[in-house]
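Part of the complex only, each chain left as placed.
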Amino acid sequence: MAKQRKKEGLPPGSIVFTGDQKVDKVLIHYLKYNEEQLEEQSFHSHDNIIFPEAAIEVVDWYDMRGLHNTTLIESLGKSFNIHALILEDIADTNQRPKYEEYEKGNFISIKALFFDKEEVTVKTEQISIYFNQGLLLSFQEDETDIFAAVRQRLELGRGRIRQRGADYLAYALIDNIVDNYYQVINEVEAVIELLEDQLLSDPGNNLKGKIHHLKKELLIIRKSILPLREAISQFAKSDSPFIEDRTTIFVRDIYDHTVQVMDMIETYRDMLNGLQDLYLSEISFKMNQVMQVLAVVTTIFVPISFLAGLYGMNFENIPELKAKNGYFILLAVMLMIVLFLLYYFKRKKWF
Amino acid sequence: MAKQRKKEGLPPGSIVFTGDQKVDKVLIHYLKYNEEQLEEQSFHSHDNIIFPEAAIEVVDWYDMRGLHNTTLIESLGKSFNIHALILEDIADTNQRPKYEEYEKGNFISIKALFFDKEEVTVKTEQISIYFNQGLLLSFQEDETDIFAAVRQRLELGRGRIRQRGADYLAYALIDNIVDNYYQVINEVEAVIELLEDQLLSDPGNNLKGKIHHLKKELLIIRKSILPLREAISQFAKSDSPFIEDRTTIFVRDIYDHTVQVMDMIETYRDMLNGLQDLYLSEISFKMNQVMQVLAVVTTIFVPISFLAGLYGMNFENIPELKAKNGYFILLAVMLMIVLFLLYYFKRKKWF
């Protein structure tokens, strides 16, 4: 979870990539649009690219995939006047989700979540978004096109997205990621229900490991979403000049969604704890049953075995052995003992 | 609990029905009233109904049952100038209870709860209420007439409801739902008491499953009511132009009720946790008793069985076997061993 931070000892604002390089070359997807027109471009970046100044009346969206090229990030920072601490945060993939306002633009760091059904594992991908008047930069580590839906809406001109500014685009991107949380949440719930069914039918050995594993995954999800709630709340309450009032109401909507997702995560944690308690009850109950069977069998056979042993002794003078019906009387006595014990255990509800 | 949200990737404000269609056609129950008159109408809606403009000096209440017809919801939105995000929330049946104020009207989303005694299960039904000056729209998924009592009061002109506006009607509807929570709560308490009685008389196998199940149901209830508390609080503190001051005091009253219901739910959770602890104690205690019986029986018979085995050996030269009273002396020794062990276990309070 917490990979080695390589920057120790470096001055603040040093751009150090802390993740694993997942792409060969940084892919930049560039989109420039306003209500009337839309221009799209996609290219692998050189190291020292010069970015044109943002035009008035359009929104420029640079969607960068790949973070290992710190020289590129630096030149980006220079082109668009981005604060050094933001550049540092973009390259550091172990960022806590947060929202920060700087003089020249606003920055939001957020985790996209993916649920791997096979391994019941959550994977996180850090998304950084920087925007101001007419400019939006988004950063991610690998090449998956997680903003495909938003891009399509832009291309088709559906909804109000083409008529709004970069702040609305930022909202749309975050909304896209948060919407995806619901899918992760649904998968988690499905796994919990599966575990519960298994537990009730047959509490086998590996169930406790699975419950433990899912609890750990939930901790990771929680750690990714909990700070986001506060970040979005700051976004919604912001009076930054780069955010229009009519956008705020939509951000408030995302806030509601993160709160709901957190509610569910807490509910799932409670459920998993409940499952674990149930597992322990199940084990205890089963052990109790096993012990009762053992105790009943032992208690019934030990006394009559003793009697059999008694009359297996080789003393020369054991009068009973010579009695004609001794054997049959003893059998009767044994039967009575057994019946009495069975009755006794039945009353004690031991079986 | 969290059904698949179908909207992913769609622009915000897209009206997508996320529940299960429970009615064939949307039933609209229309009521128009003021202090002097009351007009009532009930019809199945066409897709493109045109709603008349709200008249002054009366309250128009459209009570819609069925949410699958998104076209209808959209035309409703157009007729009455409702914000797109509200329409989206109405159609999405997995909403978190909330209260929101928009420029043209106020919106509240709330869960009605029903307790199924047979299956000890809670069912939730999402109710959305939108109101402004003289207009109130209420939405639910199925056809059950949960507002029958309020409608009757309107028809009979009982209480002050006919003399007040749409805000008071909104209050009356919410009050109706919250009052119903008490019934659910009472059922839950009855089940808890039943479980407790069963636990104290005979902690059988399925009790732990039942406790677990009820805890899960309580989680669902909690998730439905907890956010409502804050929503109602916002309603009560609102200075919206659509809410009269004299209504506020009544909303404060609902607030007290939701707080009380939440108190009870927390108390029930504590009780169920207590029951679970008691169950584990019960099992442990019972196992302890079983073990003690087993240990006592084993410890008493094992030594004397050994003695019997000893004199069952076929060595040619075992002097004791030839003693005339050997058998009877051995019997006496065995009796002494048994008596000593019984005394020992009695002192140790093993039975």
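List of remarks:
Each chain carries a letter (A and B) given by its place in the written order, and its residues are counted from 1.
Operating definition for what follows: a contact is a pair of C-beta atoms (placed from the backbone, for glycine too) under 8 Å apart; a residue touches a chain by one contact, two chains touch by 3 or more.
None of these values were measured; they are calculated from a predicted model.
Whole-complex copy count, one sequence throughout, 2 copies displayed: 5.
Throughout what follows, only the chains that are shown with their structure count from here on.
In terms of their C-alpha centroids, the spacing between chain A and chain B amounts to 26 Å. Within the complex, the chain B residues that touch chain A are 1-5, 7-14, 83, 85, 96, 98, 102, 202, 205, 208-209, 212, 215-216, 219, 223, 226-227, 276, 279-280, 283-284, 286-287, 290-291, 293-294, 297-298, 301-302, 304-305, 308-309, 311-314, 318, 320-322, 324-327, 330. Note for the complex: chain A touches chain B at residues 148-149, 152-153, 158-161, 172, 175-176, 179-180, 182-183, 185-186, 189, 200, 249-250, 253, 256, 259-260, 263-264, 267, 270-271, 274-275, 277-278, 280-282, 284-285, 287-288, 291-292, 294-295, 298-299, 302-303, 305-306, 309-310, 312-318, 349-350.
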